[in-house]
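Before anything else, here's the structure in question.
With one protein chain held back, the other chains of the complex are shown just where they sit.
Per-chain numbering from 1; labels A and B assigned in written order.
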Amino acid sequence: MSLIVKTVSRMLTPVMLLVAAYIILHGHITHGGGFQGGVLVACAFILLIIAFGIDYVEAKVSFSFGQAFRSLGATIIIIAALVGMVFGFWFFKNVGVYPYGFPGEVFSAGSLIIYNLGEMANVSASFLVAFYFLIRFRRRRK
Amino acid sequence: MNFPYVVCVFLIMIGLYCILCKRNLLKIILGLIILSDGVNLFFIALGYKAGGVPPILHGETFKHGLESFYTAAVDPLPQAFVLTAIVISMGVVTAALALAVKIYQLYGTLETTKIRRLKH
Partner (left out) sequence: MPLAAGVVLILLGAYTSPRCQASVAVGASAATMAMSLLLLRETLKGGIIVHKMAGWSAPVGIILVVDGFNAFIASIIVGVVLAAAVFSIGYMRGETSLSYYYALVMLMLGGMMGVVLTGDLFNLFVFLEVMSISAYGLVAFRSYEMEPLEAGFKYLVMGGTATTIVLLGVALIYGAVGTVNLADIACRLRDGGFLPGVSGSLVLSVSLALLVTGFGLKAAIFPFHTWLPDAHPAAPSSISAILSGVVIKVGIYALFRILFIIPLNVDFAFAVAVFSVLTMTVGNVMAMFQTDIKRLLAFSSIANIGYILLALSVGFGGGAYGVYGLTSGLLHVLNHAIMKALLFLTAGAIVHAAGTRNLEELVGVGHKMKATAVILVIGVLAIAGVPPFNGFISEFSILLAALGAGMGPFAALMLANILLAFSYYLRLLYILVWQAPKESLSMIRDPSPSMILPMGVLASLCIVFGVWPQPVLALSHHAALSLLNLNGYIAASLG
């Protein structure tokens, strides 16, 4: 890719990750949440792939790391849900072991933020893995 | 008022047409996408109110009172449903694309007329 694309995407990627972090951490008080933030994280990496090529990105975030990260996200969600079950009887129950805080603050909605983080890991990693899979095919054909 | 529904029916018809009549795997996948988008749009249109506000509680809604908020806000449930449905259709499309990639690797073509190893 040309120098312009490379420079712009180098500048843009940290901003995208920052916005993604904002969306994820404020998922329970504003629009968005783990899924939207996760998509944004994956988009940041996909932008890097487009600008610098698959080899550059895959050297930093490998295929198997993506798989592991995805499983990690799913496991986080399950464990948080089980915590709800253990302390509050119902699966996914939002129980009082987390700090409650005031409405509008970041740490205010109990377990929601944990779900958001887990979902972010799951979604971003699965998007990235799917993209890797489809790109690898192109590379093999060359 | 009925305009969104007309568009939905139109999209669904296009999607069904693509799935049934096209002979290229990619076009069939595109038909699937258009079909599910039509249904999603229909679901969203169900929850819409003319002049509605986003169904999110924040400082100002508390000031105006919750009653007016209930009547003004659009129905949030279809939006949650459609978000889920979009994720699911993304999964289906990813699976379909992966299969199409594999088929292309084996056959070297995406035309269904040339991919006929199954008995009929």
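What we mean here is this: a contact is a pair of C-beta atoms (placed from the backbone, for glycine too) under 8 Å apart; a residue touches a chain by one contact, two chains touch by 3 or more.
This one's a predicted model, so the numbers in the text were calculated from it and none came from an experiment.
S.K.: Touching residues of chain B against the unshown chain: what are they?
M.R.: Touch set of chain B with respect to the missing chain: 12, 16, 19, 25, 28, 32, 35-36, 39, 42-43, 46, 77-78, 81, 84-85, 88-89, 91-92, 95-96, 99-100, 102-103, 106-107, 115, 117-119.
Keep in mind that, in the parts below, only the chains that are shown with their structure count from here on.
S.K.: Centroid of chain A to centroid of chain B, CA atoms only: how many Å?
M.R.: Spacing between the chain centres: roughly 23 Å.
S.K.: Touching residues of chain A toward chain B in the complex: what are they?
M.R.: 30-31, 35, 104, 130, 133-134, 137
S.K.: Once bound in the complex, which stretches of chain B touch chain A?
M.R.: 54, 56, 59, 83, 87, 94, 97-98, 101, 105
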